[in-house]
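Only a single protein chain was left out; the remaining protein chains are all shown in position.
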Amino acid sequence: MATLEIKNLTKKFGRKIIAVDNISLEVHDGEFLVLLGPSGCGKTTTMRMIAGLEEVTDGTILIGDVDVTELPPRKRNVSMVFQNYAIWPHMTVYENISYALKLKHMGKSEIDQVVHDVARMTKISELLERLPTQLSGGQQQRVAVARAIAVSPKVFLMDEPLSNLDAKLRVSMRTELKTIHASAKATTVFVTHDQSEAMSIADRIVIMQGGKIVQIGSPEEVYEKSADLFVADFIGTPPTNFFDVELKKTGETLHLVHPHFDLSLSPKNAALLQGYDKDRLVLGVRPENILLANEQAKIMSTTVLVVEPQGSHQVIAFKLDENIIKMVAPAQPKMKTGTTIHLNFKQEALRFFDPDSTLAIGN
Amino acid sequence: MKSKTNKKVIKAAKETVFYLFLTTLIAGMLLPVYFIISLSFLSTREAYQYPLPLVPAIKTDMELGYGERGYLLSVWDRIDKEYQTVLDTADLEKMEYYIKSQLGTKITEEELLIETSRLENSDEESIFFTKPRALLNNYDTFFTVTRDAVPALIRSLQIAGLTILISLSIGGLAGYAFARYIFRGKDTLRFSVLFVRMFPGVAIALPMVFILAEANLYDEPLGLSLIYSVGAIGLTIWITASIFMGIPVSLEEAAQVFGASKFQAFMKVTLPLALPGLAASAMYIFLGAWNETVAAIILTQFKPTFSVVVYQTLLGASGQVNLAAAGGISMAIPAIFFTFFLRKYINRMWGGVKV
Partner (left out) sequence: MATTKPKSLRKIWGQATPYLLILPVVIYYAIFWVRPVIAVIIGSFTDASGIFTLQNFVMVFNDESFFPALYNTAIIVIVSVTIEFIGALFLALLINRKFWGSSIFLFLMLIPMALPAVATGAMWMTGLTAHGWINSLLYYLGFLAEGEKIYWLGGLQQNQLKLLALVIILDAWQVIPSMMIILLAGLQNLSEEAKEAGYVFGGNFITVLRKITIPILQPTIQTAVILRLISAIQIWLIIVLLLGFGRLPVLVERIVYYHEEVPGLDISYQMAAGYTIIVSVIVSLTALLYLRVSGAFKKEETV
């Protein structure tokens, strides 16, 4: 196991296309780091550069303090689970797993030992003599993971490994990957575009957009303290609701004025906005932070547009002008389309963004 | 219930019509092939008859009587339905040779002696006897009598083998580059198949003679295979590129990540997976080299290829259609054999080819 450090990494395709733009990050020993972002954000390119499958245009990659930037993949001591698994179809499962060990000149009995160990860990002991074509998607996935952990790499790379599985299997494999990670304690970089997958599996999440890193943080941090509008929108389902509001001062109190509501801020929130000198901002409110209120505590009233019951809770959608706003409420009382509801915001969870720079205000 | 059975009947009728149609189509397309095969089994005498017999005879009915110069040999004509006199000789060796070469039937001098003594001992004017046809006689004759047939066959195999080796190694490398890399001149290379074909092959055969003579390769199998490869390489690039594109890059990348060099990854992963497709392209190249005649005529002198030998049997002074047919069929057999395997790889070979 080792740390992974990326310094000022840049990747250009041709002259014009900049896939990865001067990013730096550090992955701690044994950490499970997720690179998250929409397709084309540079996350896969970053991972491929770590693996050595893509040449680095500029910058350095260090694995356990060794500069591997110029090394071919085989000398980097990393392993990888590919999106399409990349199980070699002409080799049995056993051969797939043992091939890398053979290349490392490991002894025959030792190889056998390792293969059986990882097969047990990934629950494919009965499949060792089969050919990949005889395996289901989930089984192939396990083989890919087994092959990757067998080499006990310094860094373990996973490129959207779950995206080819069906929804149910995907969720259960998440848990298993987490368990395997816990027992193998491998420094892991995991690429995905699925934010809920990232949230549930990561120690830390790196959110990328347009080749740049937007935010690095724990799942809680990126969720609660989203660094900008993009992250606030990208993380969480349903996503954060945004309101364009005007900032007004009446006496000592700060007000956020919207055509549909006038919110007077708590002193704590007001303190956050102290250095902010523009008169407009974007207010971000997570769906669960819009609260049902009684007549007195409400800041606005509206009628329910659609209700999506989720069992444990319900998602209520309503319309403010042309914008659909979604909120999460307890399962009871049951809401119906057309019901009038009174709402308030949870003050301590409000987020403020600069409409020009899109960055969060405060922190 | 009734409509169900009706539907079944209609379906069966449709299928019958469909397969009837297919059979007609195949019969129509392969009729010429049938005749050339049939011709290759006909005796020389029958091969020049009109109308031509539809099926080769499997036996020869002969009549032996007394002639002016010795014995009179007559043979049953299947078309005219009568015995027709073909030979009048006392020389049994000559008769044996005639029966073999013209009637495609094997008989020994001893057997003829037995028949003649049977005739002498009988009161009849003539006696009848039947011998099975030596069906492969034309093939036998083609290979034994035709000058050079066997060495030419071996040369042709050598040439085809060398052409496969040259085109597949050189074209395969380019095909791999084509499938895996973006590079300058890729489109030019892609169109090279067309460029090479745009210039009539026969036209450059003559300058080729000088180039080969320079390299001491004129009239050598290697020289001819070098020429054949010019045409074959372009298509090989297309086809191998298509094959390599069908193998996910990630398989190779996985091997690299797990400790293999690029070369090892190619040898251990991509090559074995490409092998069936490459074998199919090898067969394709084989067909081209094996069947080629024109350049071979121009570029060989004392060491003709098999196709040249067949061509000479067909058009040369010694030409005999049934022998030429036997030669042609012998040539076609390996080609058809390879086509049988080739058909499964059509998609892999041509699936990724785009102009």
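A and B are the chain letters, set down in written order, and residue numbers restart from 1 in every chain.
The rule we apply is simple: contacts are C-beta pairs under 8 Å (C-beta built on N, C-alpha and C of every residue); 3 or more make two chains touch, one makes a residue touch a chain.
Predicted model only: the values in this text are computed from it and were never measured.
Of the candidate positions B:233, B:254 or B:285, contact with the unshown chain belongs to B:233. For the chain left out of this panel, the touching residue among B:76, B:129, B:143 or B:350 is B:350. Even with one chain removed from view, chain B keeps its contact list with that chain: residues 18-19, 22, 26, 29-33, 35-36, 38-39, 48-52, 54, 169-171, 173-174, 176-177, 180-183, 185, 187, 189, 192-194, 196-208, 210-211, 226-227, 229-230, 233, 237, 287, 290-294, 298, 307, 310-311, 314, 321, 324-325, 327-329, 331-332, 335-336, 338-340, 342-344, 346-347, 349-351, 353-355. One chain is missing from the display, and on chain A it is touched by residues 8, 22, 55, 58-59, 70, 72.
Throughout what follows, only the chains that are shown with their structure count from here on.
Once the centre of each chain is set as its mean CA position, chain A and chain B turn out to be 63 Å apart.
Residues 51-53, 72-74, 78-80, 82-84, 86, 88-90, 99-100, 103-104, 147, 151, 157 of chain A touch chain B in their complex. Those residues of chain B that touch chain A in the shared complex are 248, 250-251, 253-262, 264, 268-269, 272-273.
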